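My structure is below; once you've seen it, I'll send some questions.
One protein chain omitted, others in place.
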Amino acid sequence: MSGNEIKYFRPALGSGSPTQAAPLPSIKRRDFLKIMGWGTVGVTLAGCDLPTTVTLEEGKETVVSYLSPEEYVIPGIGVWYASACLQCQAGCGIHGRVREGRALKLEGNPDSPVNRGKLCQMGQSGVQTHYNPDRLSKPQLRKDGKLVDISWDEAWKVLEEKVGAAADKSAGARVAWFTGTVSGHQAVLIGEHLDALGSKRHFVHEAINNAVGRAVNQDVLGEAMPRLAIDKAKLVLSFGADFLGTWVSPVHFATEYAKFRSGARGVLVVAEPKMSLTGANADLWLAVRPGTEGELALGIAHALMKSGVSVPEAARAAVTAYEPAKAAEITGISVQRIEQVAALLKQHSPSLVLAGATVEGQEQGYQAASAVMLLNVMLGNVGKTIVSRGEFPFPQLKPRTGNTRDLVAFAAAAKDKALDVAFFYGANPVYTAPASLGLVEALQHIPFKVVLTQFPDETAAQADLVLPVASSLEDWGTHVADYQPEQGVITFQQPLMEGLYPGTPGVGDALLKLLKMREAQKYGAFNDYFSYLQNAVASLPEQYKAGGLTNKQLWEQTLQKGLLTVDSAPGSLKTNVSAITLGEVKTDAEYPLRLIPSPRLGLWDGRHANIPWLQEAPDQISKVVWDSWAELHPSTAARLGVQEGDVVEIASAHGAIKVKVYVFKGVHPDAIAVPLGQGHEDYGRYAKGLGVNPLKILSPAVDAKTGELALYSTRVKATRTGVHEELVKEGRDNTSQRGRKLVATITAEQFRRTEGV
Amino acid sequence: MLWIQWDRATRGPVQQGCVVLLAALALACAMPSLAGSVTPTSIKYPIVPDGTHAGKDVEQPIEFPHDIHTAVNKINCLYCHNYARRSKVAGIPPTSKCMGCHSVIATDKPRIKQLTEYWEKKQPVPWKKVHDLPEFVHFPHEKHLKKFLFDNEELVQNLSVDTVAPVCAACHGDLRTMTVAKKVKPLNMGWCVSCHKANGGPGDCWTCHK
Partner (left out) sequence: MSLDNLTKDWSRYRKGIEEGGFHNYQHRWGMAIDLNACIGCNACSTACYAENNLAVVGKERFSKGHYMHWMRIERYWDEDQAKAEFPTQGANFLPMLCQQCGAAPCEPVCPVAAAYHTPDGLNAQVYNRCIGSRYCSNNCPYRVRYFNFWSYYESAWPEPLNMQLNPDITVRDKGVMEKCTFCVQRIRTAKDAAKMENRKVKDGDVTTACAQACPTNAIHFGDLMDAESAVTKLWAKHQVKRHDDEGLPVSTQHKQNPALRGYRVLEELNTDPSVMYLERVREELA
């Protein structure tokens, strides 16, 4: 390997020769599986405890013994392994309980500074992603228009022809990767693969993202993702940032929230057009007219200015323009409320003001999010509750964060016939792209589409080659979250069990295989991704081997802990406010309502719709299961003449969906909220054919500054269809305590007297 | 070691001292010269309730001779079934344990040739289950062995296959007289409850029902 720059960990720091130190291990990835006694026939269960219909008759059942187990593998006793949760991008560490070779239960890794031993319902469901009955087990190739099963040998051969050494070298630049958020060595290898092809086309897409907020952070603070010290704030004002549910790092923020609410107990104010899980925990909830959060922020800023808080010069004009009375008229929040929030902010210092998806997903999203950030600057929160996270010491491992700009760009590139080959991994753009982008038609212009996936999703249905990959509980990996808590951390992923489907490669292994096709000499030395990662750890700078750790010890210790903490010295944040310009809020007589495609903690962007536990877990607010619904304010419902369960047609200029009504006061009368996640045309038995996908009818409008899709700006109209179906909910209509003391309440004042600090 | 086990209690790798200790203990017991050949009659064994079961002769892939290993070679039950002392299940010994001896001992015998074949093909031996309990029953071997074996001072003083076997025999019959195992006790609830009553075991339903 000498002479080749293998880019991981060290080279970015620019010193020394990175790869000389560690001899490549000779252990094959699958060796450890072999010794567990299930040979080549896939999974045979050692032990006998699988609860099923059993017979007690002697000699009827087989009990498989181990061949040669590790000393600590004892039938009947669970063993815990540390690994990484990949159900969203937050980067939580997990401990998986393994018994008789089966992964049974996942818990949070107490050593992870991200989730501190806790795990949300999506993380808990990792086992159902892994054992999902609809997982793909064989590669499929499109022949005569239909996807047919092929052998792995054939699959790799086809790839060799299309993108390997056999392919036309000059065509490399017409190859693209389209992924969800990726980080760690997976991201490094994707970058390497594109480099090897001479392409720069890595599109990174997530439907649930905070790309606009990152842009504002970068411009104002000088850091895209600073640390947000919710626990240090005395008041949190959230404009649609659902930090307890779907925003950035929910489990981490929930652990911080617990501290925020104890002792002196901070105040939570939430302004949003549709009540989120965070809104459902607010002390003061404000139903803001959709798309006017920026105006509300400026109105509050104006009230603060009037009470003597200084305004940065650049923003003075904007703040002056929005007197509370004007802001009240636009936003629907009364002057009195605006002044009350300003007074609360002044009274509770430091505070923390957050902007979420409903603010960012507008045509003036960047400007609105800047207006929200302005409040932090005015209130002096920067440096107190918004703290520098510093530069991550290994920039190559940092996440390529998903957004929607790349989705638009990808659709355009495909339409322009600029791509010959596209690889898809960790994203399902055919499901998440608005129909108005014309992605499905554009994909026809890409001659060869390779989808690396576990499931027969909508994108796989459009593929020319489908490569099933290992589940996250069968794979190796390293992951770096975009939001880093107080301690920088690389989360390590190791398999909890033998792969269910022999032959399905890990993602890293598939990438290495692709790289070997192109640059055999450079990558040939790595037997597999496992040895590659081991080598990567061995080549860490000396400071990580303090106390004379050998490479082997460091590797084992890292896997044991499931993470590697890294040093990153915090810098300091700027407060670089520039002028804010909010245009007129447009109205549309034909399409009077705004569509809120609200994300759910659970189904997320639709990727978890194939998990039965999450389908059967009631939505936190509406308590609906196994379905989509449209949240309508009672006044809107009355105007339309509909009640709960009545089916309405929601039409935008770009399409229509039909969905049952859920009448709810926690939504602004100008808005209609349809949750994300359902409406799959494919994706297995649990997802297919349930509910609707609101993303489909969104307009292709983008935020003027960042080019991000304005996901919350689509105007729609709703009409009744006359059809009525029961909406299946937990607890039926049981929303009132009927005077009983079920949830008892005490005032915050009394709480602070007895339990405050 | 590719998978690293993480012990939640100690935040470190699992201590393996007990394994070594047990192996040493078992080996010591396996040596006829060290184990007393006379079984003291004063050792207290569990009071075994009446009841028998006319077990089937189960055909195993290899006709394992329990009698030769125990009655002739005096190998302690727990040398092979060493999980019993630490886990709810006694477990079938891993093939590597068989090969520990049989890579050198009796390699020319047909049964050993069969075993070696499995080992070389890296295939586990598909043993047939003989003693089974319904899946709603929680039966921890380790607690029963603790009470009747390891907390039994006099027995521990005189550890040998002949002192240990009667403990196992309470449920499994005397394997010193069998080749492959055969179910000879009823192992049903009434029988379990009688034994719990006679020996002072717990009577709470949820102790055993899961």
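For clarity, chains are labelled A and B in written order, and residue numbers in each chain start from 1.
Here, a contact is a pair of C-beta atoms (placed from the backbone, for glycine too) under 8 Å apart; a residue touches a chain by one contact, two chains touch by 3 or more.
Being a predicted model, the structure only gives us computed values, none of them experimental.
Summary of contacts with the chain left out: across A:Q218, A:N281, A:T581 or A:T719, the touching residue is A:N281. When the full complex is taken into account, the listed residue touching the unshown chain is A:V625, out of A:A461, A:V625 or A:A701. Residue in contact with the omitted chain (choice from A:V64, A:L86, A:L119 or A:A369): A:L119.
Touch with the hidden chain on the side of chain A covers residues 43, 45, 47, 49-53, 99-100, 102-108, 115, 117-121, 124-125, 127-128, 131-133, 244-245, 250-251, 254-255, 257-258, 261-262, 265, 267, 269-270, 275, 277, 279-287, 340, 344, 500, 601-602, 612-618, 620-621, 623, 625-627, 635, 665-666, 668, 690, 726, 728, 730-731, 734-737, 739-751, 753-755.
Mapped onto chain B, the footprint of the missing chain covers residues 88, 134-136, 138, 140, 142-143, 146, 193, 203-207, 209-210.
Criterion: only the chains that are shown with their structure count from here on.
Residues of chain A touching chain B in their complex: 27, 31-32, 34, 37-39, 44, 46-49, 51-52, 54-72, 74-77, 79-82, 95, 111, 494-495, 530, 556, 559-562. Only residues 1-8, 11-14, 16, 19, 55-56, 58-59, 83, 86-89, 91-96, 119, 121-135, 182-183 of chain B touch chain A when the two sit together in their complex.
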